[in-house]
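One protein chain is absent from this view; the other protein chains keep their places.
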Amino acid sequence: MRKLKVAVYKFSSCDGCQLQFLNLEDELLQLSDLIEFALFYEARRFVGSGPYDVAFVEGSISTPHEVELIKKVREESKVLVAIGACATSGGIQALRNWADAEEYKRYVYPRPEWVEVLRYAEPPSKYVKVDYEIRGCPVSKDQLLSFVLQLLKGKTPPTLPVDSVCVECKRRGNVCVLVAKGIPCLGPVTMGGCGALCPSYGRGCYGCYGPMIDPKPDALNARFKELNIKPKEIQLLFKQFTNWSKEFRKVVEEYE
Amino acid sequence: MWVSLTGLYVGRVDSLRVLFDELRRSGYFVVGYRVVDGVLRLGELSSFDELAQGVEDVQGPGRYSLISGSFYRHGPDSPKKFLYPPYLTLFKVSSGWDVVVPVREVRRLAFFGLKPCDLASIKVLDRVLLGVDDYYESLRKNMVLIVENCTTPGNTCFCSTMNTGPRARDSFDLAYTRLGDKLVLEAGSVLGLKLLNVLEVEPIDDATYERFEATMRNASEKARAGFELNGLPEELELRIESKVYEKVTEKCLGCANCNMVCPTCFCFDVLDVPLIDGSAERVRVWDGCLNFTYGQVAGGHFRPDLWARYRHFVLHKFAYWVKQFGTFGCVGCGRCITWCPTGIDLRETVRSVLRGGKSG
Amino acid sequence: MSKVIKVDYLARVEGEGNLFVELSDGRVSRVEVGIFEAPRFFEAFLRGRKYYEVPDITARICGICPIAYIMSSSRALEKILGAEVPEEVRKLRRIVYLGEWIESHVLHILMLHAPDFLGYESVLSMARDYPDIVRKGMKLKGWGNQVISVVGGRSVHPVSCRVGGFHRIIRRDELLPLLKGLGQARDYARELLEWVLKLPMPDLKRDVELVSLRGVGEYPILEGRVVSNKGLNVPEDVFENILVVEQAKYSTSLRYALKDRGHYVVGPLARYNNNYDLLDPEVRGVVESYGYGAPLHNSFQSIIARAAEVYHAVLELEELISNYREPQQPYVEGVVRRGVGAAITEAPRGMLYHRYEINERGYVINANIIPPTSQNLASIEEDLLALSDKLATLNLEEAQWLAEQTIRNYDPCISCATHFLKIRYVTHPKP
Partner (left out) sequence: MGKYMTALTPLKATITRVRTESWNVRTYYVRLPEGVELPKPGQFNMLYVHGVGEVPISVSDLDVESRVVAHTVRFVGSVTKTFELLKEGDVIGFRGPYGIGWPMDVVTGKNIVLVAGGIGLPPLRPVIREVAKNRGMYGKLIILYGARTPEDLMFSYEYGDYESIPNTEFYVTVDRPSDGWRGNVGVVTNLIKHVDVNPSDSYAFVCGPEIMMRFAVQELLKKGFKTNKIFLSLERRMKCGVGLCGHCQMGPYFVCKHGPVFPLWFISRYFWVDQI
């Protein structure tokens, strides 16, 4: 079987999602028998030219340079996979979308005129067609591996969990932190895949996998109000690592 | 099914410890409620002292807390967790197509202090899974059920309506009721009889019997849902197009917590996991009808709207189940009410549907 | 005659950087280590967030060393809240932090740096000739990640840590299974160190000020005074006051210098030199048996410091995990009040400085983060200048490779380096 030719790209991000490839300590060497990392700056000096079978893209698009690059990536890749919260919803950088970008530049840079950024940090899907998404801040390395193995078997789209974190939470045997402790939790509206990590560690879900399929953030928002959680705190809860996703954005906007 | 073999006997509350130790001595893994992080959890106990004591659970729609008290009902876990585990590997298949079913350890479980609603949930699962799921069956055959009758049902309980409590009537090995420092006992099986023999008991006296009856009567009054079971499946099906489901679902998150905590929800999904060495496994996992993907097929969806999925949940428990398995799917434990993050009350839904007309 | 070494996209570093070296007449005339990582404005959007959100948010600056960000920010905020974490919680923090050191260091040694010393373009090709050490190194790295995952839920952006401690008590029965893999980790860490000690070492001697925390009774990670090999010794709270900030036009990151002292270097080499006596004697024994010791002045030898720290981390983890006692409370609350707090912890790449100002309701009103890579940038360029003669004699391909290797000596994390709110404080000092 021909090896799958893979490129791994980084845009505005923390490197944590592509790092998950390198965190596959038990599988990486075997995996490199099945796929060729033709372009993977974080791991290799060697760069194999395109076209690529699959491009994994980490990060959001936040500068004019990145817009050009993502278009080039799209052109030279048969399948484009957005990995992680930044590449699927804009991620943490998108927090600046809520503010005055010019003010941000002035706050951070003494010479703001040198800094060229787009008005909004957005996921690649804003600019090009994205074939598949792997969610999470960061993506889970197990999901990443499973995705690749499914792709190798010709399974498209590869299946990953899309129902709520609650389902995984209860399967894992956790007690609902919202009901039992009154801890605000985004689990009921957030896509599973993490294995309900946060509730397993005694805290509410902070929504890093973004909205689940068919989410009801309005109903959760209403419940938070009933529980007398302060408006600002409700807003901050939805305004985290997937704040720019359509469904969470609506709740954030209510409190802007 | 078995019923009471002995009638009622009286012993002392502290003989529960003797009973517990006897089960351990006989090689059972004793499963009961203990307090973990402020919640009653069903788990394996190595000593009687680990059993929750001196606490009471306060339950309401979307609310759960523990306070000090003398009687508790339950927590989010039900026997389903042990008998029908959330993850079960169905088979592994090697790259060369050898299909292997993992060997599973069958432990001898003794449920200690289960409430009648949970006993009823096992009876429901029996109807669904006995003769079908051999893992369930093997656990079930090696199992002991010690049931504690419910003297004080909670705010979300409606076992009286569902005819599952507050007093267990059959299918237990031993049922007991705490009346102060007295214990009223009843054996429902030969094994229960043997266990009773280990304790020091007397036939029940008039005064204790009256107290027992009064306690159960009172308890029964507290656990009503405000609707009747007679004709319920038909009444609900006649109102299958009721708008109540849409109304109620405005509060619903579609998170499927209700499915997950329900002691009888048995739907499963399978995960196909390819592994790096070329082998693969297939895992059975709990699923629930509130999940969007539940009714989804390639290129279509049978219940794209949440209200339709919620309606299926309600009708399955109260109407379809009866046709499928000859029993209601709901045992009135109230877990789906308590553990619903937005506190949707199943009892209220049923009442509203019944109150409304055919499309009301 | 002039030649130009140009690397458009620095490989095997975390984040996006480039390199421009101009040589004319056999001398390096211009060196620019550029950073074109997109600015992410962390310090700006931290304003208006609740103090308790800061560790989770700043963790997102870097996927390789999130624990470092979590710990520096948590400690800075705890200073404001007056929350003193109990010893058991501090030990648990050390456990998870050491896990990150192992994960990050082995990643760098094996996957990013060692291929340079042996002439491979990547660990994947190196693995063909060195399958054994690569396999063992991967196992070791995996064990480090496992330590983080057990304590933190996952190794990248762990979820259990918070200001004041942890969200819940991490039980002893959760930690103890880690000891199963410990014997192997210990053997592999020692083998990795010995393997590194045998690597061919390019020569580069430069007299630089090496700055790190100084441990008290233990190798420094979570706290300590700021010291250097040239007599610097100040508390963390005043560190910012002795800094000068520079900016290069060709880069989106800042460079730092010590007031009246010049450029300096942070990182494993600095830590190692300043705390050699606090390394486990076993580690020192191995290092010395190969003719090394302290101080080390060649920045290529940072790989030795890293490997020594990995071995030390494994040995200390054995001790910490075996003796772990569960804290009474998972975290301490402290009092929300207006104030400013600064803290430094030792990220795998060196000192990570965080300073926060919060208001009386617990909202952040100012933030300053100085990551290690920014502090090293100037020194990286100076190293390249010092290699001038050698670079001039090599052919372009070899020169380019050596220049890249020199940069990788610092394990630069460019994702981190783009946080330079510092400018604001320099150009508009607050009263």
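All chains are identified by letter, namely A, B and C, in their written order; residue positions are counted from 1 within each chain.
Keep this in mind: a contact is a pair of C-beta atoms (placed from the backbone, for glycine too) under 8 Å apart; a residue touches a chain by one contact, two chains touch by 3 or more.
Quick caveat, the model's predicted, so the values are computed rather than measured.
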Over the full complex, note down every shown chain the hidden chain is touching.
A, B
Check each of B:E56, B:D77, B:D173 or B:D287 against the chain that is not shown and name the one that touches it.
B:D287
Given B:E137, B:E235 or B:E250, the residue that touches the chain left out of view is B:E137
Pick from B:G27, B:G54 or B:G299: which residue touches the chain that isn't shown?
B:G299
Among the options B:L5, B:V18, B:V55 or B:L90, which residue touches the chain absent from this view?
B:L90
Can you list where chain B touches the absent chain?
90-91, 93, 97, 99, 101, 131-138, 237, 240-241, 266-270, 272-275, 279-280, 282, 284, 287, 289, 294-300, 302-305, 308, 312, 315-316, 319-321, 323-324
Against the hidden chain, chain A presents residues 149-150, 153-159
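Criterion: only the chains that are shown with their structure count from here on.
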Need the CA-centroid distance for the pair chain A / chain C, whole Å please.
25
Junction residues of chain B, two or more chains touched:
37
Using the touch rule from the top of the page, what residues of chain C touch 2 or more other chains?
168
Chain A touches which residues of chain C in the complex?
9-16, 36-45, 47, 49-50, 53, 56-57, 60-64, 66, 103, 107, 111-112, 115, 121-125, 127, 134-135, 138-139, 141-142, 145, 152-157, 159-160, 162, 166-168, 247, 249, 252, 330, 401, 404, 413, 415, 420-421, 423-424, 426-427
Once bound in the complex, which stretches of chain B touch chain A?
37-39, 41, 62-65, 75-77, 81, 86-87, 250-257, 260-261, 272-277, 285-288, 291-293, 304, 306, 338-343
The answer for chain A against chain B in the complex is residues 26-27, 30-31, 145-146, 149-150, 152-153, 159, 162-164, 166-167, 170-173, 175-176, 178-181, 185, 187-189, 202, 212-216, 219-220, 222-223
